[in-house]
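I'd like to ask you about the structure that follows.
Of the protein chains in this complex, one is absent; all others appear in place.
Chains here go by letter, A, B and C, matching the order in which they are written, and residues are numbered from 1 within each.
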Amino acid sequence: MSAAPASGPIFATGRVKANGLLCDGMHRLDLELPRPTAFAPGQFAMLNFGGRDRLIFGRPLSILAVEAGAVSFLYRVAGEGTSRLAAVAPGAELAYFGPLGNSLPPRDDGPPRLLLAGGVGLPPLLAWHHRHGREADLALFGARAPQQVPWTLLSERWAVSVDSAGQTPAGRAAFEGTVVALADKLLARRPERDWRLLACGPLPMLRAAARLAAARGWSCLVCVEERMGCGYGVCRGCVVPARAGDWLTACQDGPVLDAATIDWERFGASAPTPGGGS
Amino acid sequence: MSAAPASGPIFATGRVKANGLLCDGMHRLDLELPRPTAFAPGQFAMLNFGGRDRLIFGRPLSILAVEAGAVSFLYRVAGEGTSRLAAVAPGAELAYFGPLGNSLPPRDDGPPRLLLAGGVGLPPLLAWHHRHGREADLALFGARAPQQVPWTLLSERWAVSVDSAGQTPAGRAAFEGTVVALADKLLARRPERDWRLLACGPLPMLRAAARLAAARGWSCLVCVEERMGCGYGVCRGCVVPARAGDWLTACQDGPVLDAATIDWERFGASAPTPGGGS
Amino acid sequence: MSATPAWFALDVGAPWRLGSRVLPGRIWTASGCFGYGLDGHDIRHEQFGSPYAGLGCVVTKTITPQARAGNPQPRLCELPHGALNSIGLENVGLSSFLADKLPELAVRGVPFLVSLAGTQPDDFGAMAAALAAVAGELPNWHGVELNLSCPNVAKGGVDFGTDPRTVETCCAAARACLPARVVLAKLTPNVARIVPLAEAARRGGADGVTAINSLIGLEVDLRTGRPVLPRRSGGYTGPGVQPVALAKVDEIVRETGMPVVGVGGIAGADDALRFFALGAAAVQVGTAQLRDPFTAAMIARMLAPAGCRP
Partner (left out) sequence: MSATPAWFALDVGAPWRLGSRVLPGRIWTASGCFGYGLDGHDIRHEQFGSPYAGLGCVVTKTITPQARAGNPQPRLCELPHGALNSIGLENVGLSSFLADKLPELAVRGVPFLVSLAGTQPDDFGAMAAALAAVAGELPNWHGVELNLSCPNVAKGGVDFGTDPRTVETCCAAARACLPARVVLAKLTPNVARIVPLAEAARRGGADGVTAINSLIGLEVDLRTGRPVLPRRSGGYTGPGVQPVALAKVDEIVRETGMPVVGVGGIAGADDALRFFALGAAAVQVGTAQLRDPFTAAMIARMLAPAGCRP
């Protein structure tokens, strides 16, 4: 699971290049950094405000891309911090600390990948797909409704599911149901095949993905979320219950974890935002 | 000392009409209130920000004037609160609580008044002079330098002193020395006369005014400053040591106090801003 | 301001029983932060009318047997997350309170508790007896809150509030003189375990406890390198103490089941809700009442049952 990027994390002041709604409930932030940075899909950064606005803890967001000196994120407004983030104008400064955590392993010769992304769980999988995706892989994205789908980011190779149907852009369609139901449907067409699952999204979705993989004996990697203090392994705040009995950290052992190593029963009890949907 | 205004204090949200530098080191704020308010010279208001910016305590500022539904203040940037106040733009909302405290007594048939105002101690005396001033009165304003004098506010009836000389506007002159030295000089021209002193400004100036009055047997009213919690008499934070042995409150017994009732020795020990000059 | 959450079912403006009294509401003002309940009557607010509208109770500034001059200035210091005060229990003293303040409290009709402090346990009985004798007929006088945070001269200066035996003695002394009024013990958070103090208050006959009084804090003036307050430390109050207050209220409620009046950093309806969530019977507004005399009235209005909300 390691696949560390060439360079270590940096702590720096970034300048907001763009920040705005991408689709219903999903914002995109582009942040210019003082020097170039590398990242591997699945890694995240801790973002914070400066001066009097500084929050006690940074906010972990997955890195979507690094392009032309700017690092990009997708986020939904979940509480105080992200709602203040949504109000930040281009030119403003933010504290950037990243890239942090492990990452999705790059392509190997194993079976094709089944990518399951839910809502703002998209960045790790989109980045992976962009770098390593192959024709044989299946990339699925799920949202509540068509207007919550960032169509412009998703190439036609992405299949889309929505909880409730509605208007889709010309030439694009959406399956009505959960992203896991869509996976079931698509997998039924290729019954002979083995898959490796990569999943990132809300906890119930991760749970369903892990169950699906376990039932068929496939491997499954999930990107987990936990409340974070530091993001770099020193506070032991972001623990995820391990099947082995103790804990994994979301920020150092993760955020990419093998679903088989997680104690899903205990994990449920600790959802950072009960009922939340990121 | 009471002369209470017709109406009691109100707590309301005001909208900034204008806020900017009047002269070097002196800002003027005009705040529109939802309903008309009365005030008597010497009274003050507690101002605060709203929402996340709200300070633990309001900031006491003397009322300069109420005109056309707006209440005006003069202030200098002394610390965190006033420096944030200086950054507030027209249209912003501020919490207003006033008018508070007692006031300078209106005109009576006694001897003429000698008004001594220093820096942002100007509002009470300017307001009083505007309402009650007579030809026979002497109105003096002292500042550090000519560019710190709000010339546009001061009619030609105001004599001005500056610590260090410099360019004055056409037709205006400034005495070089303290405002009390200027008073001495002007009083020397009218040696037969009795005066009543009204003084508002930094503590050393109030001290000197009280000494001057005491030496000649004149009465002297001073507008005092103390750290305030509430501004309406409930916290006992703003006490001024009384000659009688206990305390006077700056917010209820004052801010206008008879200099003879103050224990000046103990008062010195409690200057809220050592070396400050408001 | 968000809507009242689903779990919240209390009507903070409905009469409720505490000990042998029925109090008109559950949003109160804290001792030392609203004077003697007399200084806000001519203040007006567009939306909330009078600062006394909807108040369950005003707890007076703490009264001592004799008048106290209090501490030198400065007495207040604003902090980024609260305030420090060093008022030093300045108050008019019991006889002056009875002579000058009580008659006006009688006229105003605001529900109130009198906060009492002394320097030896007997003081509490004597003061309660004097109060009962003079105020016994006042329908809006509901009882006393014992401020147990002063040094006990009879015990070598140890704070009353940190010794369970003394807490019990003080409560018993007040209770004996006030059989039919509320007796609350106000507890200090500056102890390792607060529950034994609450239990001692109950043994002494208190109807409940108020938690918390101020923490001990200090602020340094960076220009001089010296403490801002002449006595160096002072009482730390306001938003920064709320997590501590919540922890103490929770301990007392869960381990004793006593009625607890919660206080610490309450400045809005959400803050009050946190205390009610933990089972507080009522809440008090302290520091925030200084900045805005309508804070308690506003909270009472905000938390009123849906039907009554503006």
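By our rule, contacts are C-beta pairs under 8 Å (C-beta built on N, C-alpha and C of every residue); 3 or more make two chains touch, one makes a residue touch a chain.
Just so you know, these numbers come straight off a predicted model, no measurement behind them.
Considering the whole complex, the hidden chain is in touch with A, C. Taking the complete complex into account, C:Pro239 is the one of C:Pro74, C:Pro239, C:Pro259 or C:Gly286 that touches the chain left out. Which of C:Glu90, C:Glu199 or C:Glu219 touches the hidden chain is settled by the complete complex: it is C:Glu219. By the touch rule set out above, subunit A reaches the unshown chain at residues 8-12, 34-35, 46, 48, 54-58, 95, 97, 226-230, 232-241, 245-247, 252, 266, 269-270, 272, 274. Mapped onto subunit C, contacts with the missing chain fall at residues 2, 5, 7-8, 79-82, 84, 159, 162, 188, 190-192, 215-220, 222-227, 232-233, 236, 239-241, 243-244, 246-247, 250-251, 270, 273-274, 277-278.
Here is the rule we go by: only the chains that are shown with their structure count from here on.
If each chain is reduced to the centroid of its CA atoms, subunit A and subunit C end up 49 Å from each other. Inter-chain spacing, taken between the CA centroids of subunit B and subunit C, is 35 Å.
The geometric centre of subunit A is 59 Å away from that of subunit B, both derived from CA atoms.
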